[in-house]
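Of the protein chains in this complex, all but one are displayed in their positions.
And now, subunit A:
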Amino acid sequence: MLLTIRSLSKTFPGTLALDEVDFDLRAGEVHALLGENGAGKSTLIKCLTGAYRRDGGTVLLDGTEIDPRSTAHAQELGIGTVYQEVNLLANLTVAQNLMFGREPRRFGLIDGRAMRRQARAMLAQYGLDLDVDRDLGTYSVAIQQIIAIARAVALSGKVLILDEPTASLDAAEVRMVFDVVRSLRERGLGIVFVSHFLDQVFELTDRVTVLRNGRKIVTADTASLDRVRLIEHMLGRELEDATAHEAIARGPRPPMLDFSGLGRRGTIEPFDLAVGQGEVVGLAGLLGSGRTESAELLFGLRNAHSGTATDQQGPLDLRSPRSAIAAGFGFVPEERKTDGIVADLSIRENIILGLQARRGWARPIPRAEQNRLADDYIKRLDIRTSGREKRIGELSGGNQQKVVLARWLAMNPRFLILDEPTRGIDVGAHAEIVRLIHQLVDQGMSLLVISSEIDELIAVSDRVIVLRDRRHVAELTGDEIAPGRIMQAIAATEAA
């Protein structure tokens, strides 16, 4: 065994990111590491590359225990990593990137000719014949990725970790990178392959390990797995207090919004979407399937290249969040810390932010009115805090999320988009948010809910739309909204 990991643990304040994880890697295999957001993939990798120090467990490389202190140290030990982006420097030449830190020198000065010769020799091993004097940035992402692999292999040479290396590549480029990976496998390297593209996992890898919530779920030969089983492993079925699917009783809804042919090249294929008044539409799919991108299009965060949006009164302008808000839309983003809250402002200030922006800064909301609003929502949403002037950054994730929700509710939108509303929230707050969604719908608000947790979608949705590979592929209603059906739709291959 080339690399053996036993009972690896890593804790961060408040969370156990890795809980006694086992993992092993043979020489000459490609081993997929799978899991949804927060499963612990990147923590595991960072423990291997020296970005984090582990808290417990052993890591054996070639039978000897190792404890990488830094990326450079991990490279010396033989572990190289290629990330999705930011591996190399686009402003340096190909040769400089390949030889950086190991430039051949004559009389203390860099010997450019020797450097270029060695760089060309390195690339020749990968069947590439490039002008090594050109800036790296002038080459396509696929070529840059192969150059990054070449550098990582030259520096380390035993274990190669590929962290989502194909996320920004098209089909032909993926093939190029895969050929390189296969040739490295034949040379006897152990390769860890992290990806959320299941097609690629099945095409390339020999074995699969699935992580979920910091625990290892399974390690198996890729050939012995089918898609549905794999997705079950990845998504799990954890939520205990599964609310019954009661939405069916609500019956059909009067139409309100109609989006047709909305799409953006390279981001999301054109899709149609109708949302009724008081309806909850759920978006299901794996990471990277285009869920968030769909929502961003609807909210004007990214502009659509095609398509129209209309309501009963006529066409809507969705070219910017500002115009989407004017049309009565709201958006609770996935990245709460960076996109949702303003950490240094108080709860009150966070709540009135949207309302004030809509009124214009020349007409401040009277302080008494601000206080009334803040106190009202703190009570209604049961935000646990010592007072409205507390810095929002000091609240727990669940309470922060309630403040973000309060900000939108204060503006009384007719269509609210919730992107992973329960991510990073404890179970109690989780149930409250689900209950709140039901309340809002009863008041006639329409919602679009994005979630990786299938049970949560089932609990709140009237309809579930399934996305795969940046495309809306299925729409489930009524009795079809069941875990098995959703997972099948996520798993189905193009042919099916």
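Here, a residue touches a chain if its C-beta (ideal position, glycine included) is under 8 Å from a C-beta of that chain, and two chains touch if they have at least 3 such contacts; residues count from 1.
Note that in this section contacts and distances are computed from a predicted model.
One chain of this complex is left out of the view, and of "Phenol 2-monooxygenase", "Sugar ABC transporter permease YjfF", "NADH-quinone oxidoreductase subunit J" or "Carbon-phosphorus lyase complex subunit PhnI", the protein name its UniProt record gives is "Sugar ABC transporter permease YjfF". Annotation: of A:T138, A:S306 or A:T477, A:T138 touches the absent chain (contact as defined above). Only one of A:S7, A:T58 or A:N91 touches the chain withheld from this view, namely A:N91.
Annotation: of A:D170, A:D272, A:E369 or A:E394, A:D170 touches the absent chain (contact as defined above).
One chain is missing from the display, and on subunit A it is touched by residues 71-72, 75, 83, 86-92, 96-97, 100-101, 103, 105, 108-110, 133-135, 137-138, 140-142, 170-173.
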